[in-house]
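A protein chain is absent from this complex, but the other protein chains hold their places.
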Amino acid sequence: MAPATGPTGTPTRLDEGAGTRAGVGDSPLRPDGTLKVTGDFAYSSDMWHEDMLWGCTLRSPHAHAEIRSIDTGEALRQPGVHAVLTFDDLPAATTHYGLEIQDTPVLAHGRVRHHGEPVALVAADHPETARRAAAKIKVEYEELPVVHDEASALGEGAPLLHPDRDDLPQGPPASSGPGGTPSAPHVPHPNIVHRQPIVRGDAEAAAGRADVIVTGEYEVGMQDQAFLGPESGLAVPAEDGGVDLYIATQWLHSDLRQIAPVLGLPEEKVRMTLSGVGGAFGGREDLSMQIHACLLALRTGKPVKIVYNRFESFFGHVHRHPATLWYEHGATRDGKLTHMRCRIVLDGGAYASASPAVVGNASSHAAGPYVVDDVDIEALALYTNNPPCGAMRGFGAVQACFAYEAQMDKLAAELDMDPVDFRQRNAMSRGSLMPTGQPVDAPAPVAELLRRVKARPLPMEAQWESVGGETDVRALPGGLSNTTHGEGVVRGVGYAVGIKNVCYSEGFDDYSTARVRLEVVGGEPVALVHTAMAEVGQGGITVHTQIARTELGVTQVTLHPADTRVGSAGSTSASRQTYMTGGAVKHVCELVREKVLRRGRELFGTHHPAWATAELLLEGGKVVTDGGEVLASLVDVLGEEAVEAEDEWRHRATAPFDLETGQGFGHVQYSFAAHRAVVEVDTELGLVKVVELACAQDVGKAMNPQAVVGQIHGGTTQGLGLAVMEEIVVDPAAKVRNPSFTDYLIPTIADTPTIPVDVLELADEHAPYGLRGAGEAPTLSSTPAVMAAIRAATGRALPRVPVRPEHIVEV
Amino acid sequence: MEFLRPATWEEALAAKAEHPSAVPIAGGTDVMVEINFDHRRPTHLMDLGRIRELREWEVGDDTVRLGSSVPYSTIIDQLATELPGLALASHTVGSPQIRNRGSVGGNLGAASPAGDSHPALLAAGAEVEAESVRGTRFLPVEDFYTGVKRNALAEDELIKTVHIKKAEGPQQFSKVGTRNAMVIAVCAFSLALHPEGRTVRAGIGSAAPTPLRARAAEDFLDAALADGGFWDSGRALPPSLAREFAELCSGACNPIDDVRGSAAYRRRAVGVMARRTLGWTWESYRSTCSGRTTEGGSQCA
C-alpha cells in the first residue's frame, strides 16, 4: 500500500555557510538562506508525491447549529473522489484534541460551535474535484442562538458551549454554577474557560492615598497572525500501518501527542518531519489540517496533501483574543503610582486552545513594567461562538500593554507631567516585585529604554515637501491615494514600554532536547546538531550553528532536519527557543566536549601535564589550554569514532499562580522593550502615516545581532498593524466578515516606517549566555506608542485598536 | 469549464454570441480571484489576451480611444497628460503587479462600485463602446453602471474601447483606504475642470450602489463659477463656495456601512476630498491662466 517512490520536497541536512568561524555574537548567513532565495527551500505546501490526493475540508457556514444529518453519498460517487469522512468515520475512541483542554472535535459531532468549523473531509485526485465533491455533501443544520460577548455568554439562560466540560480541577460546588453545571470557585460560570485574579496589598486603601485617579475602558480587536505560508502538509501512509507527516508547525511533539490518539496509533507510528514553515507567530501552536491529512491518507492508502487557501486559513487557526479591559490607576501629586485595579475579559471563542495560559499572562502582566504595590486584577477568558482564539505573539500581554500604557498617558496628562518622565518615576528595576509577588531578579532597564528612545533626534518635519516645491504624496497619510497634499496633517509623538515573560510559565515542565555528534568528515571535525525545534523564520537554526562553533571550536556544523526521531524541543513560542533549544544545544555541546576531553586524556594525557591540570577548551579545531597552548587537534582526538550526546535541558522551575490570589513564582524571565512613535495624521480624513517607530530593547545577549534586530523590526510592525489596520471583523451572528487579504489588511512596505533599533545587552545570569528572549516584547509597546502618537496629534481618546478613520474623525 | 482563446475580435464576438455565459478574462485580477476562491464557476472562460487591438490606444483630437485591456501601468506611463485623472486613479489600483494586468475594461466589466477608474471616467467624460455580432453601441459611462456589480452590457456584448475626453483643464483623483498602498477604496472622488465649456464634473466611487456623478454639486459649482466670473478672473475661490460644493458632494452619496467603513464616514470623506480636489484643481487652473495673463491674454479660459 505504501507508494513506491518518496515525496519530493523533504527537508535535507543544512550545511550552508559551513566553514565560517562565526560563533555566538556574530551574524553569519542563515543556513537555509541560499535555498530560500533560489526558490529551492521546500515549504509544507511545496511537498509533492506521485499519485498524491488532495484533501479538502467542508466547514460550517453557521456559528452555532445542531447538525441534524450529513449525507455524503453523492460526494462519494463523484469520479476522482477517494474518500469522504465525517465524525462517524473516526477510527479511535479519542475524537477530540486541544493544547491544554481536549475540547476540540476533529470533525464536528452533532453540533458546530463556530463559523468555519470542520465538518467533513474529502480526498480526490485534483483540488477542484475535491472542492466540487465537498459542495455535494448535504448537511442539515438547525441554527442555535449565538453567544458572542460577555453579556450573552454569562447571561441568564445562556447556551453553554461545553455543558459536559470536565477540565475544572476543583469540581462543582453545590451553590455555584447555573443548574448544577460544572464550575469551580475561580471559574464562576461554565462559559468561562479560565479566570485568574491577582490580589496584592490593599488597592482599596491605597486608592485613598491617590491625588488623582484615572479610569478607562479599552478594547482590542481580533488580530490574525497572518503568516504568509498557509496551513499545509503531506501525509504519506507507511508499510507498517503508520503515517509519515510533513508539516509546518511550531511544536512537532505537541502535535504528535494530539494526533496519534485520534488516529488510534502509537506515537512511534506517526513520524513527523518539519517542512518549511512560512511564519507562525502563534498561529501554528494548535493543530489545523494535521489529523485531517493523516486520516485521509490512512483511509485511502495514498499520500494526501492539504493546502489551505487564504480564505480557509482565516478559519484554520486561532487568532489573538479580542479583549475588553477596565482599568483604574491612582497616583500621588509627585507622580508615584498608588494602586491599580483592572478587569480583563478575553474572548476565547468556541474552543479552549491556549486560553488558560493567555489569561495567566494577561493577569500577571496587567500592571506593566511599573512598581505598584497595591493591585486588584482579574482576567478571564470566555467561551463564545466566535472564532477560537489562542496564541499570538505577545500572548495576553499585548492587550494589557495597550490599556496600561494609555492609562500612563492619562495619568501624566492629569498630573501635567511629561509622559516619559512619569513612566520613569514608576519604572520597575531589578528587584521590583510583580503583582504576583515574584521578584524581577534580573536587569530591568525600563527607565533606560525609555530614555534611549526619547533621546533620539526626531525625524524631519514635512518630508513630503521636496526642494522643488512638489509634493511627494508617498510621504503623506494616504500615500499614492492622493488624499492630502499636507492639508489637515498634524504630527504626533507617543511613547510606550512593555513587559513580556519568556518561556513557558506557571509550573509547566518546559524543556528542550538536543543531540550533538562530533566526528571527522573529510579530514575535518564536523558537528551535527539534531533538534526538533521548529524553525519558523526566526533564525534559531543559525544560532544553533553559532553555539556549536563556539562550544566545540569547529567551523563545520551540519543541521539535521527537525523531526520526532529526537526528543521534544518544546514550542517555538513565548520567545523561548533561543533560550531553550539554544540552551539545550549549548548544554549538549558541553557534554560532547567533556567526552572529547576525556578521550583526549585517555589518548594523549601522558604527553603533556596540562591535560590533567589546565582548564581545557576546544578552539579552532584544537584542544587548547585556557592559556592558549595547543594540546592536540580534534581530528587526532576523534579519530574514526564519533562522539555523541543527547540530553534534555530545563530552565529553572516555575510555580502555578494561586487560583485566588494569583501569587506565585510564575515566570522564568522578563523582557522589556520601549517605543517612540512619530506619526502624521490627516485629522480630517482620519488617515495615518507612521513616520518613524524607534525601539530600544534589552536582549541580554545579542546571540546574532542581525537576526535579533530583524525580530524587533518584525514585532514592531505587527504592533503597528494592530494599532491602525488589522482586525478580523466578527458580526453579532458570530460570522467572520473579512476572511481575505483584501479586507484583512496587514502593513505593506508603504505603511511601515523606518525602525531604528537600540539593542541593550544586560546579561540575565539565569539564562544561557545571559540572553533574553526577544521575539515578543517589541510587539507589545509598538501598538500603544502609535496610539499615543495619534492621540497626541488629534486630542481624541481613542480607546480602541485597531483605530479606524471614523474613530479619528469621530463620525 | 471550457477555455476559449479567440485570436481576433471577430472570433471573440462570435464566441460570446455562441456562449453568452462565457466570462471574458483579460488581466484576470477579478475573475481569477473568484475562481481561486470558488466563488464562480463559469461554463466558459474567454481569454481576450490574444486580441491585439484591445491593448492599443490612440490619442485623437478630443478623445483618447483606450482599448479595453490596456493595463493601468500603460495609462500611468503614457497617458498622464491626456488623462491625468485616470492616470492618478490608475496609480491607486492594487499593486504594481495588478497595475501591469488590470485594465479599465475589466473595471467596467466587473462594475464594482469600488472600482478605482470609475470616478475618473465620470469626471473626465467617457463613452463605452460595446460590441456584439449584432452591432456596436456607445454608452455614456454614466449609463453604464446599473447596480452593484451590474452593468448595461447585453449578454452577448463585449467592451471594445473606452472613449475618454482628453483633459482640457486640471483633473484630480483621491481615494480613501485604510492602508497606504494596495487597498480597496473606502470611497473615492474625482474632479475635472472643463474650462472650454466652463463646466466641472465630479465622480464619486464606493459611496453608493454604483459609481455616480455629483450632479447637484456640479450644477452649483458651474453656476457659482459663472456668476462670480471666476473662469475669467482666475481669482481664488472663497472657502464658503468650496464648502458648499463639498457638502453637495457628500449629499450625493448613498453609502452603506460595511467592513471597510461606515456610511457616515464615507459621506464625510467624500466631502473632504471634494473640497481638497477643488482646491488643487482650481489652484492649478489659476497658475496656468496667470501665466497667460502676463503674456497679455485677457481671459483665463
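Chains here go by letter, A and B, matching the order in which they are written, and residues are numbered from 1 within each.
In this section, contacts are C-beta pairs under 8 Å (C-beta built on N, C-alpha and C of every residue); 3 or more make two chains touch, one makes a residue touch a chain.
As a convention for this text, contacts and distances are computed from a predicted model.
Peer 1: Hey, which one's the missing chain according to UniProt: "Sulphur oxidation protein SoxZ domain-containing protein", "(2Fe-2S)-binding protein", "Universal stress protein" or "Dipeptide transport system permease protein"?
Peer 2: Its record in UniProt gives the absent chain the protein name "(2Fe-2S)-binding protein".
Peer 1: Based on the whole assembly, the unshown chain contacts which displayed chains?
Peer 2: The chain that is not shown touches these displayed chains: A, B.
Peer 1: Which residue, A:P190, A:G478, A:G714 or A:P784, contacts the hidden chain when the whole complex is considered?
Peer 2: Touching the chain that is not displayed is residue A:G714.
Peer 1: Of A:A22, A:A42 or A:A774, which sits in contact with the chain we cannot see?
Peer 2: Counting the whole complex, the residue in contact with the absent chain is A:A42.
Peer 1: Using the touch definition up top, pick the residue from A:L161, A:V307 or A:A785 that touches the left-out chain.
Peer 2: Of these options, the touching residue for the absent chain is A:V307.
Peer 1: Across the whole complex, list the residues on chain B that are touched by the chain not included here.
Peer 2: Answer for chain B: residues 1-3, 5, 25, 27-29, 31-33, 35-37, 41, 45, 47, 49, 73, 94-98, 100-101, 180-182 touch the chain left out.
Peer 1: Residues on chain A that touch the omitted chain in the whole complex?
Peer 2: Looking at chain A, the ones touching the missing chain are residues 8-9, 27, 29-30, 32-34, 36-43, 45-46, 48, 126, 128, 225-230, 276-281, 307, 309-310, 472, 474-475, 480, 536-539, 706-707, 709-710, 713-718, 740-742, 746, 748-750, 752, 754-755.
Please note the rule applied: only the chains that are shown with their structure count from here on.
Peer 1: Please work out the Cα centroid separation of chain A and chain B, and write it as a whole number of Å.
Peer 2: Between these chains, centre-to-centre, one finds 44 Å.
Peer 1: If you look only at chain A, which of its residues touch chain B in the complex?
Peer 2: For chain A paired with chain B, touching residues are 131, 309, 311, 477-485, 487-488, 684-687, 689, 724-725, 729, 737-738, 740, 742-743, 745, 747-751, 804-806, 809, 811.
Peer 1: Per the contact definition, I'd like the list of chain B residues that touch chain A in the complex.
Peer 2: Residues in contact with chain A: 33, 36-38, 88, 91-92, 172-184, 186, 259-262, 264-265, 267-269, 272-273, 276, 279-280.
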